[in-house]
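Excluded from the complex is one protein chain; the other protein chains are retained at their positions.
So that you can tell them apart, the chains are marked A and B in the order they are listed, and the count of residues begins at 1 in each.
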Amino acid sequence: MTGEITTTYIMDVFKRMRRNPLVVISFLVFLLICWLILLADYIAPYPYDYQDHTRVLEPPSRQHLMGTDHLGRDIFSRILHGGRVSLKVGFVSLAGGALGGCLLGVVAGYFGGWLDLVIMRCVEILMAIPRTVLAISMAATLGPGLTNTMLAVAISSVPAFARIARASTLSVKNQVYVEAARALGATHPGIIVRHILPNIMAPIIVQATLGVGTAITLAATLGFLGLGIEPPTPEWGAMLAASRGFMRDHVHMVLFPGLAIMLTVITLNLIGDGLRDALDPKLK
Amino acid sequence: MRLSTKRVLVSTLVLLMVVTSLVGCKGGAKQDRALTIALPGEPQTLDPYAHSNQNGFICTTLVFEPLIKKDDNGEFYPWLATEWEFLDDTTLRFKLRDDVTFHDGSKFTAEDVLYSLAVAAESSFTKNLFGCLDIAGSVIHDPTTIDVKLKYAYAPILEALASHRGAMISKAVYEASSREELGRKPIGTGPMRFANWFAGDRIELETYQNYWGEPLAFDKFTARFIVEAASRSIELETGGVDIAFDLAPADWERIDKGANTQLIGGKTHGISFLCFNNSMPLFSDIRVRKALAHALDLESLVKTVWQGQADVADSYYSPNIFGYKKLGPWEYNPEKAKALLMEAGYADGLDITYITYESRVNLAFAEVIENMWKQVGVNTTVQVVDLATFTTMNNNGEIPVSLMTNTAVIPDPDAALLAWPTHRTISLRHNDGHVDELLEKGKMSYDQEERSAVYQELQDYLWSKLYTLPVAYPKSAYGASSRIENLPFYPNLCPDLTRIRFAE
Partner (left out) sequence: MHKLIIKRLLITLPMLLGLTLIVFTMLYFSPGDPARIILGDTASEEEVQALREKMGLNEPFLHQYVSYLRGVLRGDLGTSYQTGLPVTAEIRARLPVTARLALLSIGFAMVVGIPLGVVSAVKQNTWIDNLARILSLLGLTMPSFWLALLLVLFFAVRLGWLPPSGMYGPQYYILPVISISTVSIATFARMTRSSLLETVRHDYVRTARAKGLAEKVVVLRHALRNALIPITTVVGMQLASVLGGAVVNEQIFAIPGVGKMMLDAIKARNYPLVQGGVLVLALFFSLLNLGLDILYGLLDPRIRDEIENQAGGY
């Protein structure tokens, strides 16, 4: 799965992705979701915390596309604004996890020896805790809040990246061009940045695309369990948690936030699949 | 390995059929003489003097008994004690039944009464009710006669003794075991005795064969712990449990109209109030407290947050407790709120941190007041912590402002005003000696008229000071299957389950 990232390579990848209509559609849908969410301030019919106590728990209608919740807030508007939180958590925490994981993995793989041993043992310890359990206990330690949720999700995604980065680094560090750079007197950081990193990006990008979806779901799970983000900030998982008490008679409250999570994660997964196939034509 | 696609399909189908055939035998073993209830949480302990949790007491009303009980008309009647009389203001004589035994077979005597009361007077959970007892001064005349001494006249003493907090425990058992053991395997004199506790799931009780009184309508009791309110009502409707406690208002109507269910609900002895931390400079300014109060449309707030199942509070304790005086509700006037804020020097707005813990009402309340305060330029940051953290912070005086609910264990103003003595460590911290004086004056008299007057004066005083803003008198309800009879609503939310009868 390795190969130097060059402009032609990237063009190739795009060309291959374009040939898959499902990926193109997913990409467009995802862009649409992002667009809706980023422009929520202009698109959402109501502010996310606007409460009309005379119109609580209303079913979907012309005024309220997805109905209202128990405080008389427009669910559609809240889902749009909530998406902002979910995407932010998904991308930021994943970026953090990927960065931390890659750093650990590359350092472990490149330098080897006791550093490798120590880092990978620590990573294995984290891997011994099932990811959801790890995220839950991290969230419990850190307490609720946006930053803490991102941190908990990020930490729980470190091990996977560390392992991938290490394995890829091992496979490229003895390549001729790395040896050559070393012979020419390049420093270790220089080699890592100029030669190792570009060559291990492909598997990491695939893992990252698929990981964003998982991160969004995990953040929603934390929100649902009451370990996530505080009100009145809308968050899809917390919206579902609040809907539990009303789901018997007001199904719209439980339906739409769940669908929002699913749609986002599906498009991300399809894009990730397409990306993987495109980066590695062998696997098609 | 000779598999074929067809075989794989067939075996999958067979498996699915096995699974669905299991569906047929619906569980929730419902025997005629078994009572199953759903509680909103697991008790930490069943030692009646080691907690203050309703879930535990709902179970232990079947295991432990008080000396006297109170009927629906408010009259006390004999239970473990056959007679009682006040010899003077601070001496209370009890004659005890002679035929009562504990679940370990030992006899119940005056020694046990004195021991129970000594534990009650010491326990941090019951001190507020029984701290008045003078244990050293009390005298045991014979195994069935005891003179209980009071340090000072304490009006609610009979109420306290008749409540679930006045449980009679065994001296021998208590002295021989650790508190932990007792909490897990309670031994009392009641009609049911402890059988099993499946951690995280349920507690089971069974009939005590040598019970002195009438046997109950049921001979097996199971209390399941189901945290989610929606799940409790679903269990009730699908026949998994006979009684579901603490139903969410969203489910009331359906349970009430259900063919197989009934709603048992009413006004509680509780009050929900917005507690300002008066030791913080910001809230020590009465103009700020008044502004925040005027900014709230209590009518709309209470209706939305409690979903119509609460009244707007208009004084400092519930109207169904004597001495209550209607004073409010506090006026909704955003203009006045803004003016007061400006006067207090917050013309450019004000930042407030609102800390609460997770519960249906708390979250909704936080979101609504955040919204209402925003209208008058107050910017509220809501922090949701877990109950444990909240309790710690509350006792360290670190909660700036939050909704708190206090449900009186007994229908007496002294219990209803539990939050107010200055020695309490909760974040109220008003540090106003005058409140203490009035509270002392109120509880040390037996004259109802006189007490009423004191408490009315106190309510007036509190209303003028606005250390807390009364918000709501919440209602509560439990749902029961229609075969349950003779279970009235208990405003302290701890019903006496021994009364239950089954419909034919």
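The working rule: a residue touches a chain if its C-beta (ideal position, glycine included) is under 8 Å from a C-beta of that chain, and two chains touch if they have at least 3 such contacts.
Remember, predicted model here, so these are calculated numbers, not experimental data.
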| item | value |
| --- | --- |
| Chains shown that the absent chain touches, full complex | A, B |
| Identified contact with the non-displayed chain, of B:F64, B:F94, B:Y154 or B:F225 | B:F225 |
| Residue among B:D134, B:E343 or B:D386 touching the omitted chain | B:D386 |
| Absent-chain contact - pick from A:M138, A:A162, A:V178 or A:A242 | A:M138 |
| Missing-chain contacts mapped onto chain B | 1, 3-5, 8-9, 11-12, 15, 19, 22-23, 25-29, 42, 44-45, 51-52, 124-125, 127-128, 178-180, 183-184, 198-202, 224-228, 231, 234-235, 237-238, 240, 358, 385-389, 391-392, 394-395, 423-426 |
| Sites on chain A contacted by the missing partner chain, in the whole complex | 112, 116-117, 120-122, 124-126, 128-133, 136-138, 140-143, 170, 213, 217, 220-221, 224-227, 237, 240, 244, 247-248, 251, 254, 258, 261-262, 265-266, 269-270, 283 |
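What we mean here is this: only the chains that are shown with their structure count from here on.
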| item | value |
| --- | --- |
| Chain A and chain B, separation of their C-alpha mean positions in angstrom | 43 |
| Residue ranges of chain B touching chain A (in the complex, touch as defined) | 228-230, 233-234, 248, 250-251, 254, 300-301, 303-304, 307, 358, 360, 363-364, 366-368, 370-371, 374, 382-386, 389 |
| Chain A to chain B touching residues, read off their complex | 49-51, 53, 56, 70-72, 143-145, 226, 230-232, 242, 244-249 |
